[in-house]
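Below: the structure, in structure tokens.
With one protein chain held back, the other chains of the complex are shown just where they sit.
Letters A, B and C mark the chains as written, and numbering starts fresh at 1 in each.
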Amino acid sequence: MDYQTLKTDILILGSGGAGLFAALHALQANPDLDVTIAVKGLLGKCGCTRMVQGGYNVALSPGDSVERHFMDTINGGKWLPDQDMAMRLCQTAVTRVQELENELGCFFDRNDDGSLHHKAFAGQTFDRTVHRGDLTGIEIISRLMEQVRALPVNMMEEHRALALLPSRDGDALAGVLMVDMRSGEFRVVRAKAVLMATGGGPTMYRYHTPSGDKSMDGLAMALRLGIGLRDMEMVQFHPTGLLAGRDTRMTGTVLEEGLRGAGGYLLDGNGERFMLNYDADGERATRDIVSRGIYAEMRAGRTTPNGGVYIAMSHLGAEKVAQKFPGMVKRCADCGFDLAGGRVEVVPTAHYFMGGVVVTPDTRSRLPGLFVAGEDAGGSHGANRLGGNGVANSTVFGGIAGDEMAGFAAGQGTWADIDEDLVSAAIDESMSPLRRAKADINSIRDRLLDLMWEGVGVLRDAQGITRAQTQLADLKSELLASGIGDANRVFALSWHDWLNLQSLIEVSEVIAAAALSRENSRGAHYREDFPEVGSLEESYFTIARSEATGLKVERRPVEFSIVKPGESLIQDD
Amino acid sequence: MSSSAATSSTGSIAVSVWRGDARHGNFQLFQVPQQPSQTILDVVTWIQRHADPGLSYRFACRVGMCGSCAMMVNGIPRWTCRTHVNKVLRDNRLTIEPLRNMPIIKDLACDMSEFFDKWKQARGQFEGSSTRDQQVAALSPGLPRRRIADAATECINCGICYAACDVVSWNRDYLGPAALNRAWSLQNDERDCAGEQRLRAVAGDAGCHQCHAQQGCATYCPNELNPTASIAGLKRMVSQAWFNKGLACHPGKKCGLGKRHA
Amino acid sequence: MKAHRKQPLYLAFLLHRVSGLALALFLPFHFYVLALSLQGNQKLDSFLHWSQLPLVKFAETGLVFLLAIHLLGGLRLLALENLPWSNAQKNYAAIAVASAFFVALGFLLRAF
Partner (left out) sequence: MLEMRLYLAQRISAAILAPLVLMHLGLMVYAIQGGLDAGEILARTRGSLFWGSSYALFVIAVAVHASIGLRKILHEWLGWRGALLHGFSWLCLAGLLFAGLRAVAAVVLP
């Protein structure tokens, strides 16, 4: 199969907060560089950074401090975060928010006196979340997108990265194979530095929030190269995803946290409140507790017609609710539900992926030339991500990656050689579903989503995980034997559905393996057979790697490089 | 736990879908089972998943935030992920076409590059004077200019207004409602310092003066923005600058508005 | 008509355009008629006589309507462009059409 070869200094995969910031910073650091962004959708119009609702955590409020933000991040992450990364995150967030405002033109909500408004977000000891209404992501990504589109960057929109290509000697990353989704043509982009910023995205669960273009491609590609992935068992669930039936894409999308905060009730199928049975804070408990409470109700069969629970707001006064949450009310109304005056079915929904590639705080992976930032990188959040630390993470480390790659690329004399055989093999593999007879891909997807939800979801145990592992293995062979029944590669969504499933199944296997390996319960990972947190001092994180013999999961002790359990950086705590 | 199905279908919809590419195409009819909760995007997805795997379309966020999924539904541009079938169904029929005024890539997916090029031409990006090392400007949300800027901000670049505007179809160079709306927001941003250049950009021959206040943009904008008002604002701003010679021009040079100043 | 055009303010635009076009096409003819008086009153009068025909009176009513609606529609546009924004555009357009209609009706009633 023919392919075109292109060369660029810096190649960026993905155009979320991480990808766009990297492009901006790389060109600011060195305007002579040739920078290319390849992205699965339209530049700036896909991925999850756009979908950020709540806001951006930053220690800018008088009385707040970077140390306090850091401590909240470590505590929230149940002492698993890489402390150097977490510190870098909290420190740089300050500059990044100022950059977003002063240089890119974001305008975050203000207090009446003109100072930044900071709102409360669960799990934090200070009100530090800056935001623009409840559509913060649109503001951030639109402003970023405008800036980047005005720069001389090469845009490869609707280009899907298929494989990371190591150099012939295997010592560095030499480039990336992609397919132009519009034409179906293959392209190899050789680059001196590559940023992986494809944004993770746990879309292998029956209910999930991320955008449809996210399917863990980045992590799957890294895995195939034998790169280590950490904290892969850590999947964050948001307690209230919209539940509207299986055949609608709106199922799983987030109904915002503030609804519960404002006093919304969660009701079981019989209309009874239940959260107080699980936690004294009731509906206002943290995400993980509420998710587990709902999940338990569902498992006990006390469900709504679609198999979830209800959120009810009407006791607060329909008009008030409509006034306070206009966006949510309108969104529900567009989908046919009355949030303000009636009940809406909800369900926990897979939201964010804490795990990812092992990197240094300056975004370097073990493979020279490969940089990783955003949701694809593991480490900053540990066992749980604070609401508001996700977009901070992607914009902070995206910018850092841009700075670093500019220096790195300038220091590389020339492009590393590509192994053409690898390219041909990867192309051949990706085309395999086009050659095979049509099979029921939808049923494979449904089964994958169900088995992950049931086996490696909100509540886990060894038995469930092992069963899921067997099912995953079967599903993988089934997928590899399935075709899509249309050989046309032009804007071929069904082909990409297949490729998405391939990535999702491969990464699901790692999630399951890591989940089996962690025999305690921390943050987002809850083992019913090991409900204890375990010793904080002996905290370990998992690293999974694909080896010739199969997946290997190791435990590594967390280095308490800045603060040890029991200590705090804040005096009065 | 099983996913009990409250998704039983309640009949079927006759859906005419435009199939083809930039050169030719025609409508193809599909029968799609109706569901209680079903958006136009779901209809399109059902066809691709169950009837014709070759159907091309675009979406990303599924909840009205990315502006990737806009299509013509029964002749009207809409965000398909947030349009419930019941809202637009007439006689159990639907017609779905790619967005107007943009080149078609395939089936329901069109090429938005021109839309974003015009955004750039309208200087739709912020140009500030302070840096990341400085504090965020203290700006009260109640200031009149701030309110104007805010009112025009929440655009998701979906292109619906662009598809609704006949001036765009009649004059391929016209910058269009979304880009001009963005320019207006920036013109009212106290922190921006490219006002003059931007004013020249929007006063150009393809700029704000092309608008005839058809108001399809404001009528169909899913976020209830009002590009018509923004464009009117720009027209006023340009006129004022022209009459007051308010645009500080480089001495001796002909400024963008065609006047020569000493 | 294409569906996206079927909204009141597009129709207002169309009406403004069509009325402007019709007026512009009628204008040379109007000027020609008036210029007839250069050749003496009788020439003009004999022409104006012709305008007593009911059919012509109806046509003239149409013209009055077009002129009135173009004027009022034009004022609406001038206001839209130069005054602070008002959300009542649809109402203004409707008022313009109704008023133009009444002006034309007034003309018609007096013409007979």
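The rule is simple: contacts are C-beta pairs under 8 Å (C-beta built on N, C-alpha and C of every residue); 3 or more make two chains touch, one makes a residue touch a chain.
This is a predicted model, so every value here is computed, not measured.
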Chain not shown, its touching partners among those shown: B, C
Option from C:Ala3, C:Leu78 or C:Ile95 whose C-beta touches the chain left out: C:Leu78
Chain B residues that touch the omitted chain in the full complex: 167, 170-171, 203-207, 209-210, 235, 238-239, 242, 256-258
Chain C, residues in touch with the chain not shown (by the definition above): 17, 20-21, 23-24, 27-28, 30-38, 41-42, 44-45, 48, 51-52, 60, 64, 67-68, 71, 74-75, 78, 81, 103, 106-107, 110-111
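Going forward, only the chains that are shown with their structure count from here on.
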Chains contacting each of chain A and chain B, listed by label: none
Chain A-chain B separation of Cα centroids, rounded to whole Å: 27
Euclidean distance of C-alpha centroids - chain B vs chain C, Å: 35
Where chain A and chain C are represented by their mean Cα positions, the distance between them in whole Å: 61
Residue numbers of chain A (touch at least two other chains): none
Chain A to chain B touching residues, read off their complex: 41-47, 50-51, 60, 95-99, 101-105, 107-110, 112-116, 133, 135, 137-139, 142-143, 145-147, 149-150, 182, 206, 211-213, 244-251, 253-254, 298-299, 303, 305-307, 331, 334-336, 438, 441-442, 450, 454, 484-486, 488, 490-494
Residues of chain C touching chain B in the complex: 2-5, 7, 9-10, 13, 17, 77, 80-82, 85, 89
Of chain B, residues touching chain C in the complex: 72, 74-77, 100, 163-164, 166, 212-216, 219-220, 226, 228-229, 232-233, 235-236
